[in-house]
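Note that this complex is displayed minus one protein chain, with the remaining chains in position.
Then we have subunit A:
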């Protein structure tokens, strides 16, 4: 038992090349911030995605057939009760395409998000597809909270 505890404690200390201790927690990548770009070709529409991985926040851009920035939204959990709030930063307030995407990403990841989206108004299916593709990529990048195990 003592040796197992010793191994765990030793594994928590990573010795870098210079002999410095590196904390083992959320992987803050050394060097530049990682930018992920990918494109999904649907039947009649091309969706472009760009995700910038900050350590405490996610920025994502969703482009529909064009490379315009579109509407910008910020979403985060707010006090009390950690309910999710969304606000529009850029773009008209009558078109809220993208705000629901932002809200659900916060619910799933627990991080603050800033979403830029130029999906046209009144296209719920396209919005749902874009959200699904974005969520898949965020899952592969390890952003989702682990599901709590229920003990019976």
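In this section, contacts are C-beta pairs under 8 Å (C-beta built on N, C-alpha and C of every residue); 3 or more make two chains touch, one makes a residue touch a chain; residues count from 1.
Here, contacts and distances are computed from a predicted model.
Chemist: Could you check which of "Pyruvate dehydrogenase E1 component subunit alpha", "Proteasome assembly chaperone 3", "Scarecrow-like protein 32" or "Centromere protein L" matches the UniProt name for the chain that's left out?
Modeler: "Proteasome assembly chaperone 3"
Chemist: Over the whole complex, note the residues of subunit A touching the chain we left out.
Modeler: The missing chain touches subunit A at positions 28, 31-35, 37-39, 48, 50, 52, 54-57, 59, 61, 63, 66-69, 72, 74, 87, 89-90, 112, 114.
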